[in-house]
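Here the complex is missing a single protein chain, while all its other protein chains stay put.
Here the chain labels run A, B and C in written order, and each chain numbers its own residues starting at 1.
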Amino acid sequence: MAEHKETGSVGHIAPAKLYVAIWAILTALTLTTVLVSLVDIGPMNVVVALVIATIKGTLVVLFFMHLRYSPKLTMATVVAAMFWLFLLLSLTMTDYLTRAWPTYPGH
Amino acid sequence: MWKNLPLFPERASALAWQVDGLYFLLIAVSAFFTLLIFAAIFYFAVKYRRSVHPHAVQIEGSLPLELAWTLIPLGICMILFAWGSLIYFQEARPPKDAMEVYVVAKQWMWKFEYEDGQRDLNQLHVPVGRDVKMIMSSQDAIHSFFVPAFRIKADVLPGRFTTTWFRPTKVGTYHLFCSQYCGTNHSAMIGQVIVMDPTDYQAWMSGGAGGSTGTLAANGQQLFQQLGCATCHRSDTQGRGPNLVGLSGKPVLLDDGRTVIADENYIRESILNPGAKIVSGFKPIMPTFQGQVSEENLMALVAYVKSLAQTQPKGEAGDGSSAPNTSKLQ
Amino acid sequence: MATSDIGDIQVAERALQHHFADMEQQRDTASFGMWMFLLTEIMFFGGLFCAYLVYRASYYHAFVEGSQKMNITLGATNTAVLICSSLTMALGVRAAQMGKPKLMVILLLITIVFGFGFLGIKAVEYHEHWVNHEFPGPSFHFETGDPAHPATDPQHTEIYFSLYWAMTGLHALHMVIGIGLVAWLVIAGLMGAYTPHYYNPVENVGLYWHFVDLVWIYLFPMLYLISKKHGG
Partner (left out) sequence: MATAVQTVERENYLNSNYGIKSWLLTTDHKRIAVLYLISITAMFWLGGFFAMMIRLELLTPAGDLVSSDTYNKLFTMHGIIMVFFFLIPAVPAVIGNFVVPLMVGAKDMAFPRVNLLSWYLYMAGAITALTAMVTGGVDTGWTFYTPFSTTYSNTHVIGAAIGIFIAGFSSILTGLNFIVTIHRMRAPGLTWRRLPLFCWSNYAAAIIMVLGTPVIAITLLLVALERAFHIGIFDPRLGGDPILFQHLFWFYSHPAVYLMILPGMGVISEIVACFSRKRVFGYEFVALASIAIAVFGFLVWAHHMFVAGISVYAALVFSLLSYLVAIPSAVKVFNWTATMYKGSISYNTPMLYAFGFIGLFTVGGLTGIFLASLGIDVHVHDTYFVIAHFHYVMVGGGVMAYMAGLHFWWPKMTGKMYPEAWAKLSALLVFVGFNTTFFPQFILGYMGSPRRYHAYPPEFQVLNVLSTAGASILAVGYVLPMIYFVWSLRYGKDAGPNPWNATGLEWMTSSPPPTHNFDETPVVTWEAYDYEHQPQEEITVGH
């Protein structure tokens, strides 16, 4: 079969300690994001919240979901998902964010 | 028979020629490529038919050819794109001194309100040679304002204004279609655009057609008092709200640092959803008027606020005179 | 291709479907299929994320007011519960990989308990919103929190709640399905269906479970933690 090189791609067994460590980090990050939300740092609130969520998400995908040990094809799938979601959001926003722009200078 | 078979729409606006020009170019490009492909297929199919050409010559491909038929169409496309966009920008940019007509679309009719307060149903009267700007919104579903002879079309949305404009160049009566599907009588939501001689137009105007009740702006001024807007928006700087004189068309600095142009939609939004854009230096205390003003009243309010931009606000003068620049016929 | 010679080979062969050449091809295929499915799920939620983004940009203040009705303590607890369930799920898959079916069953059962815990807490929250008329529709009622800020339109907060219910509701539905799938694994596990040579279903349900966790990881800050400061 064309793409059958990565033997044991799915079969990788990660140490239990690693899982527990990831869990600890995730829990800590949850606490952090709640605490940060209680202080007002203006627009940075959103940024921090999303960055933390993204770190958490990445950890889940890489370790709990074994993406780190998965074939390239699987990684490509994840990247494609992120990319298309980005397309949906960003191209929609090209409309909403520029609606109020003037159609010509000096209006 | 040929009388019943017109093949090309009338051209009755300044813009129509430009659209048609691009259309002809597109037809030429399409005809060229279509004929090219048809001719090639026909020629190959005959020349290399199995009976005379039993053994195919294997040809893998050719990079130069691939590049050629990628880049040449691409180049043509960029020209078409640029031209099309230029026309579109013109369409999206109403001239400043255009005469304004407010349009309320609803299932299944068109209501027009002229600056002077005339109202009309399904018939739009405009003088020839004058720029006309349509400020439109819908009471229910989405409709679309389409006048083929002018080559313009714009959807009419509920909950916000859309605009379009045209300058009629030929006296006559033209189709007005609702081109966005809007329910049972969508196909009956048609009307006429009647382009008149300026003198006829004046006569029609003063004929009191449609029953005028004071100018739109004057109505708006009344509402402005009734709804209590005037308690906050005063013509000095003492009010709790910003002074609206001279607002329309000017850039407004918002408290989040953005600047927006105070066009019809901004004024509309300021009334219905004042929290969305807060003017810098003011508190978000203005209550929303969503659900309290009808579409028509809203248009009157907007017309009034816009009229305040003139140095001598029409509404305040209360003279109900026709638009100040009627004389500027082109 | 030669199959390995370890003991459970028979279970594995029974599980090999006729159109695959070997277990490895079958396993890779199943896993890839699952990832593809999760990709479609992302786009499925993506439509809602898109609506959320657009309206949050337009009606920021109304969204802030809506988010203040959220119970952050419960939300955060639920996040923690889901993370714990993900841990037990991951360990459960690991147990299956290592050929410890009993351990796997226990871990999966704990996962189910966490799952129900999440739904229970969510139900408490839903109930609270329901009695407060924070459910979109004719019965919706919302007082703007701050009289000094009448500019926010309660109707826009209604949009916030529409999105809140749609997103968390869809997520909860995924949880319910997930619990069902894990329960199925438990039963099959008790019957000895999985061996180190054949545990695709465990692996795939695990992927699904983590994905549902992942969605919540985003929903939590988006819906609960918009801003504490009034009127932002």
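Keep this in mind: contacts are C-beta pairs under 8 Å (C-beta built on N, C-alpha and C of every residue); 3 or more make two chains touch, one makes a residue touch a chain.
Model, not experiment: these values are computed from the prediction.
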Chains in view that touch the one left out, judged over the entire complex: A, B, C
Among B:Q118, B:S144 or B:T215, the residue in touch with the chain that has been omitted: B:S144
Listed residues C:P101, C:G115, C:P136 or C:G178, member touching the removed chain: C:P136
Touch criterion as defined above, residue of B:K153, B:K170, B:R234 or B:K283 at the omitted chain: B:K153
Hidden-chain contact residue, picked from the options C:L82, C:I112 or C:L163: C:L163
Residues of chain A (touch criterion as defined above) contacting the omitted chain: 1-3, 73, 80, 84, 87-88, 91-92, 94-99, 101, 103
Positions on chain B where the hidden chain makes contact: 1, 4-9, 18-19, 22-23, 26, 29-30, 33-34, 37-38, 40-41, 44-45, 48-51, 53-62, 65-66, 69-70, 73-74, 77-78, 80-81, 83-89, 91-92, 107, 140-142, 144, 146, 148-149, 151-155, 157-160, 162, 175, 177-188, 190, 273, 290-291
Chain C residues touching the omitted chain (full complex): 17-19, 21, 25, 28-29, 32-33, 36-37, 39-48, 50-51, 54-55, 58-59, 136-138, 153, 155-156, 158-159, 162-163, 165-166
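Everything that follows uses one rule, which is that only the chains that are shown with their structure count from here on.
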Separation of mean Cα positions, chain C and chain B [Å, integer]: 46
Chain centre separation (chain A, chain B; CA means) in Å: 42
Intercentroid distance (Cα basis), chain C paired with chain A, Å: 15
Residue numbers of chain B (touch at least two other chains): none
Set of chain C residues in contact with two or more other chains: 58
Chain B - residues contacting chain C, complex: 273-276, 278, 283-288, 290
Residues of chain C defined as touching chain A within the complex: 21, 24-25, 27-28, 31-32, 35-36, 38-39, 42-43, 46-47, 49-50, 53-54, 57-58, 72, 76, 79-80, 83-84, 86-87, 89-91, 94, 97-98, 203, 206-207, 210-211, 213-214, 217-218, 220-222, 224-229
Parts of chain C lying in touch with chain B, wherever the complex brings them together: 58-59, 61-62, 148-153, 155-156, 231
